[in-house]
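Here the complex is missing one protein chain, while the rest keep their positions.
Just so it is clear, A and B label the chains in written order, and each chain counts residues from 1 on its own.
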Amino acid sequence: MERRIDGALTDLMAGRLTRRAFAERAASLGLALPVIGALLRGAAAEAAESGFPVTGPMEEGSGGTIVVGQESNWDVLDPCLGTGAVTWRTCLYQIYESLVAREMDNPVGLTDPVVPGITQSIDRSADGKTYTFHLQPGISFTDGTAFDAAAVIWNVERQWDQSKLGRKNPPQFDTTAAAVRSWFWNPAQLVNLVAPDPHTVVFELAAPFAPFVSGMPESGLGTMGMSSPAVWKKYGTPGIAAHPVGTGPFLFESQTPGDQLTIVKNPKYWNPTRAAKADKIIFKALTDPATRVAALRGGEVHVIFAPPVQELAGLQREGFIVTARVNPHLWYLQVNAEEPYWKDRRVRQAFFMSINRAGMARNLLKETALSAVSVNGRTCPSWTDQAGYPEYNPTLAKKLLAEAGFEKGFDTVFQIPTGGSGEMEPVQMAEWIAADAARVGIRIKLQTMEWISYLHAWAAGMKPGIGINQQSWGMTSIYWPNLPLRTTSVLNVGHQPDKRFDQLLDAANSALDEKVAIAKYRAVDALNAQEMWVLPIVNDLAPVAISPKLRNFVHSSDWWWDFKKVWVKA
Amino acid sequence: MLSYAAKRAAAIVPTLIGVSLVTFALLHIVPGGPVVAILGMAASDPKAVAAVTRELGLNRSLPEQYWIWLRHALSGNFGTSTEFHVSVSTLLFPKLAHTLVLTAGSLVYAVVLGLVIGIATALYHRSLFDRLAMLLTLIGASAPVFWIGLLLIYLFAIRLQWLPALGMTSLLGGGGVLTVLKHLILPAFANSIISLAVIARIVRSSMLEALVQPYVLAARARGLPRWRQVIVHSFRNVLPDAITITGLQVGFLFGGALFVEVVFGWPGLGYLIYSSIEARDYVTMQAAVLIVSAVFVVVNLAADLARIALDPREVGA
Partner (left out) sequence: MSAAALPVAAPRSARRQAFDAFARDRMAVLGLVVLILAMLAAVLAPALTPYNPTVGDQNAIMVPPFSPGHLLGTDDQGRDILARILFGARLAFPEATIPVLAAALAGLGLGLVGGFRRSAGEVVMRALDVLFAIPMVLLAIAIAAALGSGLPTVVLSMAIVITPYIARVVATTTAQLRSAPFIEAARCAGFSDWRIVRREILPHTIPAVVVYGTTNMGAMVVFAAGFGFLGLGAQPPAPDWGAMIADGMRSLASAPWLSTVPGIAIVVISLAFNYVGDGLRVALDPRLRTRL
């Protein structure tokens, strides 16, 4: 049934079915009216937002080797240590399964609610402090060992620092993993973790934490990819990355670091209805955009990520398919609250209003992005276009600057990386922004750094003399605004001092009702629209170019991808 | 001859030690260095920083670190790449081989085309062909090699689609020697241009000198066909100069491959150095620069010795 609805949805969005015809078909398949209504609304929103299709050709079948061209190298293949969308997309999401996952390849989109996978269901206590995960029985890791509650606890204890609770950490605990994942585990305040039986895991928190479940699938934020404890026992921590063993629909076969990674279909995958269709996937690291495009044109790869936007029209003319989709990505700026000229809210607003975001999305990024209107990602339930962010208005910007005492403008420094995961074309976009700002009198000097150094400088907080910096992030989970806006957050790199954000965020996180939490997060968004500590610029639609030979390719509605259903027609 | 060779060989040891000092220093000039590279965003966590610092041995004294690094390096252990998380030696040596392949290809172009152009322009001295050829080689030698590479890609790979644009083999692996050769055509040519120009120039002036020598004039007077004058008589004089200049170019071809590798995506050591700079992978960068320098020195030494073996008159100089 799912398949037939998929096909009907694709046809609807591609314009091959009228809304009425779709509704009739959906009704004949047994869908209830409210569901049909939601699907129609979702499809309409999707189609209106992006000029690109969401899927490639859809057809039943299986087999083939998919070759994927990635835009950067993947990191280490360890679910607790590997970071970056590329690492997760590449390997981790195909080999490891997350305790909590979203269905990213659903053509209709929305990635909440969470789909049952290795976790069958989740109960939450009335006081919101206890979460009981009921695991799917009968699952094994691909090395034959059982996936059970003990394995879950083992995986969590690698990244959860219990020394703060006065306990000794078990041998598999890793300091780096804990540091990298502290963004989730610190606010989650996990106090106790028990397994009353082999298929049940109970998380006890110190206080209710509304984003607990929705935050789990966010990589870099408490990722819950389950790896086999037996591998660690045999090979130690580096062995996990060297011999990745998970429960997923693919098995690791081999890799040449920085070059190629090969995974094969897992014949013993626990869920036959969602088993992999392709026989093999080869991931290639093709960091140079020109190489990627040439590889696609030459038939050497079937999919390329982050194709240069100038080439898209040409690729489409040559018969390749470019898909794009709304996802949680947000490309944003933060300003340094400790620089004197940013202290007046009018100046911050003026800066935001001077930037032609829609023009950037249209002309510079060739419609592969949308102008951002919220601090939340577009797939987040608390996203709204009514948060109150002002429109592009350079005249009003100049007026506000004059009112604030800056008729002659001012000088500032903008730190920007030269690349990075999800960064799109950072230097070009920064140049666009600087040119726009120059027109209202804000004279920006760019300081470029390569990505790794930039990450460090960024995470250390803006130093005096630096006025602006940039990052790409965003989550489907409602949790995201805590990271840049909470005054005590390490990622409040602009040192914004307004405690009202903290109050709203605390109220949101301790809400027991999701609707209340969402309302509070929307209030945070509205407050930011006035205070302008985080300037949302654009949402990347993450275009991907694929070969016409690929089948059942559905553009993901999140940062990472699921290749289970994809296969290659000879 | 042998004692001279031994002396020359021994002289490179202090040089190599000096090189190892310089490359070791590279790791330590940069603030933050490898700790930042490994931890990235998490580098603001002091606990994690302390752990990684201990792991990498960065808390020891500098001379101690140098000695440990050197000892390991001499036994082939160059540490673990912070970008790829595998031992640097597994990265380095295959890529060294790839760069050597590129160098060999460039050498073939440079020598063959250099000789042909040098001799032909000397024979047809002052003709339009001579002026045009000299102008083209000069332009080629004055242009940035990465730009020429891009033009070659645009013309032959994108517009005409005769040759593959990038990489060393077809992406799915396999294909063997012929595929590699096909991928080698453009990058090796781009890399060879400057050396080609130099060799052509030297061969040309050497040839011009030789053509006015008495014995060549005598051969002409005897009525020998042109080609015999050229090949048999003048060539013998040209050869030592050609070999000398070629020897000097080998090292240059090897060390200068970085830009060509970057533009063509050729997976060699130059590309590795470039990407390890991007990724702040100092461990790899250090090892790669050390290896390239060591090979550079050895190759130059070998070329030098070969030259002397072929022309013992030089030894006295």
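Keep this in mind: a residue touches a chain if its C-beta (ideal position, glycine included) is under 8 Å from a C-beta of that chain, and two chains touch if they have at least 3 such contacts.
All values reported here derive from a predicted model rather than from experimental measurement.
S.K.: Looking at the whole complex, which of B:104, B:163 or B:208 touches the chain that is not displayed?
M.R.: Within the whole complex, the residue contacting the unshown chain is B:208.
S.K.: From the list B:143, B:181, B:217 or B:309, pick the residue that touches the absent chain.
M.R.: B:143
S.K.: Considering the complete complex, identify which of A:364, A:424 or A:466 is in touch with the unshown chain.
M.R.: A:364
S.K.: With the missing chain put back, one of B:79, B:105, B:167 or B:255 would touch it. Which one?
M.R.: From the options B:79, B:105, B:167 or B:255, the contact with the absent chain belongs to B:255.
S.K.: Name, in rising order, the residues on chain B that touch the hidden chain in the full complex.
M.R.: Considering the whole complex, chain B reaches the absent chain at 12, 14-16, 18-19, 21-23, 26, 29-30, 138-139, 141-147, 150-151, 153-154, 158, 205, 208-209, 251-252, 254-256, 258-259, 262-263, 270, 273-274, 277, 285, 289, 292-293, 296-297.
S.K.: So that we can see where the missing chain sits, which residues of chain A does it touch?
M.R.: Output for chain A: 288-290, 293, 308, 310-311, 313-314, 356, 359, 363-364, 418, 427-428, 430-432, 434-435, 438-439, 445-450.
Simple rule for what comes next: only the chains that are shown with their structure count from here on.
S.K.: Distance between chain A and chain B based on Cα centroids, please, to the nearest Å.
M.R.: About 43 Å separates the centre of chain A from that of chain B.
S.K.: Which residues of chain A touch chain B once you look at their complex with the stated criterion?
M.R.: Of all residues in chain A, those touching chain B are 67, 73, 75-76, 83, 175-176, 178-180, 182, 238, 241, 257-260, 282, 284, 286-288, 290-291, 294-295, 298, 300-301, 419, 450-453, 455-456, 458-460, 490.
S.K.: So in the complex, which bits of chain B are touching chain A?
M.R.: Counting only chain B, the residues touching chain A are 32, 36-45, 47-48, 51-52, 81, 83-86, 91, 153, 157-158, 164-167, 170-173, 265, 267, 275, 277-280.
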